[in-house]
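A single protein chain has been omitted from the complex, and every remaining protein chain is retained in its original position.
We call the chains A, B and C, going by the order they appear; numbering starts again at 1 in every chain.
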Amino acid sequence: MNYQQILDTIYEEMSYRDVSGKVASYIPELARVDRKKFGMHVYCGDQENFSFGDSDECFSIQSISKVFTLAMAMRLMGEDLWDRLNVEPSGDPFNSLTQLEYENGVPRNPFINAGALVLSDILVDQLKDPKRELLDFVHKITGDTSIKYDETVAQSEKSTGYRNIALVNYIKALGNIKCDVEPIVDFYFHQCSLSMSCAQLSKAFMIFANKGRVLETGEKILKPKTVKRINALMQTCGFYDEAGEFSFQVGLPGKSGVGGGIVAIHPDNYSVAVWSPILNEKGNSELGMKALERLTTLTGVSVF
Amino acid sequence: MNYQQILDTIYEEMSYRDVSGKVASYIPELARVDRKKFGMHVYCGDQENFSFGDSDECFSIQSISKVFTLAMAMRLMGEDLWDRLNVEPSGDPFNSLTQLEYENGVPRNPFINAGALVLSDILVDQLKDPKRELLDFVHKITGDTSIKYDETVAQSEKSTGYRNIALVNYIKALGNIKCDVEPIVDFYFHQCSLSMSCAQLSKAFMIFANKGRVLETGEKILKPKTVKRINALMQTCGFYDEAGEFSFQVGLPGKSGVGGGIVAIHPDNYSVAVWSPILNEKGNSELGMKALERLTTLTGVSVF
Amino acid sequence: MNYQQILDTIYEEMSYRDVSGKVASYIPELARVDRKKFGMHVYCGDQENFSFGDSDECFSIQSISKVFTLAMAMRLMGEDLWDRLNVEPSGDPFNSLTQLEYENGVPRNPFINAGALVLSDILVDQLKDPKRELLDFVHKITGDTSIKYDETVAQSEKSTGYRNIALVNYIKALGNIKCDVEPIVDFYFHQCSLSMSCAQLSKAFMIFANKGRVLETGEKILKPKTVKRINALMQTCGFYDEAGEFSFQVGLPGKSGVGGGIVAIHPDNYSVAVWSPILNEKGNSELGMKALERLTTLTGVSVF
Partner (left out) sequence: MNYQQILDTIYEEMSYRDVSGKVASYIPELARVDRKKFGMHVYCGDQENFSFGDSDECFSIQSISKVFTLAMAMRLMGEDLWDRLNVEPSGDPFNSLTQLEYENGVPRNPFINAGALVLSDILVDQLKDPKRELLDFVHKITGDTSIKYDETVAQSEKSTGYRNIALVNYIKALGNIKCDVEPIVDFYFHQCSLSMSCAQLSKAFMIFANKGRVLETGEKILKPKTVKRINALMQTCGFYDEAGEFSFQVGLPGKSGVGGGIVAIHPDNYSVAVWSPILNEKGNSELGMKALERLTTLTGVSVF
């Protein structure tokens, strides 16, 4: 498959001028990002990289980091994790507080904020230095030790993150948080601040397209069953309130972040990351979704 | 692939004795079904049929019929259908009334009852004899004109269907139902009463695994884009509150019914139907899910 | 107390020109009412009537009728009624469907629509000719046999009453409605269509200010305890989502209707009815509330 030609076609066809959404603005660091940014990277192996635009520029991966912490928590707990989290789509437009109320503190899935905060609690509880270990994890699966947190972003999230602090306290009141609130949110705001490029992200996610192994080294990071579970979760819950639409348009498991990044995988084939900070009404990258739709259409790859 | 051998293995491994759920009981006709029933049918073409157990015995397909009415409504309206319905998972354990209240009468997806009732309204509004035309549709895609409604089941649904009648009236109050309530629910209770076997169902669903064409005749029933949409909806919304778990265990688009049937498709490969009336807590066939999990595992087929 | 002088003062001070709300418009019969209408009647006994403006003109009493059906249901069932209804304020801005869902079909109180429909079910179930008997009840407590239903209004309610029909079906699905849906809503739409003047309403409500007896005849209609219960319910639940504000401004038990009428009682003193069809945002008569606030302030009567 000539991926580079397909990417070139996409890059030619699309422009930030065609979309009308807004860049995330709840913290200044995200609001400041240039809305013209647009990059994409398809990773099939270290010798098979295809890309365009700003694919090497780092951005705030935000919620995409939830896939990493989910992987780490599953390494620690396996399927026992589902005593503390559920695996079903949320579908609740009114954010998750209401749902938590009905479901006694067990978040609907690991990708809503409530779920990711329970993951944080688990990692803070079981790891000596969770921030360090998350970096180690990302370094190992990318082979790139330059990846780091953006402390300015992390501090900024902290200063406006009342809703997330409310969530942790609320889940703690309902009995599903063990640790103190402070280290949990500190870890959470740091994971959101991870700064990575499309090139780095696509390489990182290759473990989910490669049955849990780092493609280049062959090192086993996750069990195949764990990968299957994570991919199923990305398929049904990876796109906030737009999982159904993404499943139709793109048809691949994936995860988006409000920084404008989206990563998706085609198991046994490739991992792809795209970045454009302009978001649609549901909070997903507008150009990113279009680009991925074109990619799966032009490559003739479609689950359905 | 030796499907028959795999089915034989599944049939040997599994028994109704291994599951502890209950048969649906809200109408006497369903409560009366023998809990020992268990059948499965894989359809790859008229010359390639594989099955075991009660695969030729007809049962009440119930919610599986929603996929047929969705297909019919999309033939009439195409993607304009989404002005009146949404395409996202519901995730609401408290049934859909609450959600309708927030979302002004636009059901979250076509497979929750509220959504299927809007589909009924569309068919009742646009077709001369919707009950006749639904039968014609099913006869055409199966090549089997013996398939019919079970009038006893239809009447029984009617006499206890206050919640569905409430839904139609409520959506009508919110402005998203055009026709009178009576013919809408009459049609809806009839579609649920369709009586089909695993063999018939798997053949019927082959159009969704074959880009919209009847495999044997080549007749084009649906546009490829419509099939893509329907499959994406089955993937994310086909299993009530258990879509995420089904996506993990089976990984195929599918649809279940409280009669204990489940149909799933592996695009470009096969369509499969399974039936066991014993339901798990979420209302899906317990043995059915296990059997499909084994099928995808043993055939090595897994989307993820 | 010189009530006539106080009423004259109120009539001089206030005008429909001072309020900016809208007349109810969901049925043409209500939309057509002249927004200039304004009348008030204080009843202390047949020899002590005080009034101004359109106090003798009949209007649609709408939800005020719920107090009559509550009184009739309590005569039949006494405090056993509370097995099927609750006595607490609703406070739910999203109408009562959601709340019913949580509370298994037991409406929060008799004055929300769900509650009034359960009252209708009880009366339809236990009375031979409930429409006739409601008229008889009203005729007896007013001594005025000219009071009747407005059939045009009743039919009009019926043709747009999908939400109420939804409610009955839904409560029936939850097990708290015994009779068929049709006679229940027929009775309900008729009770709402009762056409009465301020003079008639204030006389009718005197039984609640007079420990359950008709003032003029001394006939015992209700037990004192029943009256206490009904008055407590009017105090806490009589004004939709504005019970707290009414309690502050007026401080008397009362009930309003979307026809623009409000009745209130000052136990052992008087009963008062006011009518102006212009509604505030919460659905209560804007001028009516102001007039009652002035009445209690000028008479120095205040519970608090």
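Keep this in mind: contacts are C-beta pairs under 8 Å (C-beta built on N, C-alpha and C of every residue); 3 or more make two chains touch, one makes a residue touch a chain.
Just so you know, these numbers come straight off a predicted model, no measurement behind them.
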Query - Among shown chains, those touching the left-out chain - result: A, C
Requested in this report: Consider the whole complex, including the chain that is not shown, and state which of C:116, C:168, C:227 or C:258 touches that chain.
Outcome: C:227
Report task. Quick one: say which of C:66, C:108 or C:190 touches the chain that got left out. Result -> C:108
Report summary line: From A:34, A:48, A:83 or A:101, the answer for touching the chain not displayed is A:101
Query raised in the report: When the complex is taken as a whole, what residues of chain C touch the one chain not shown?
Result: 86-94, 99, 102-103, 108-109, 227-229, 231-233, 235-237, 241-245, 247-248, 251, 253, 267, 302-304
Query raised in the report: So which bits of chain A touch the chain we can't see?
Result: 94-95, 97-98, 101-102, 162-163, 165-170, 172-173, 181
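By definition in this document, only the chains that are shown with their structure count from here on.
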Query raised in the report: What topology does the chain contact graph adopt: line, ring, star, complete, or other?
Result: line
Report task. Could you find the chain whose CA centre sits the greatest distance from that of chain B? Result -> C
Query - Distance from chain C to chain A - Cα centre to Cα centre, in angstrom - result: 56
Query - Whole-Å gap between the CA centroids of chain A and chain B - result: 32
Query raised in the report: Where in chain C do residues touch two or more other chains at once?
Result: none
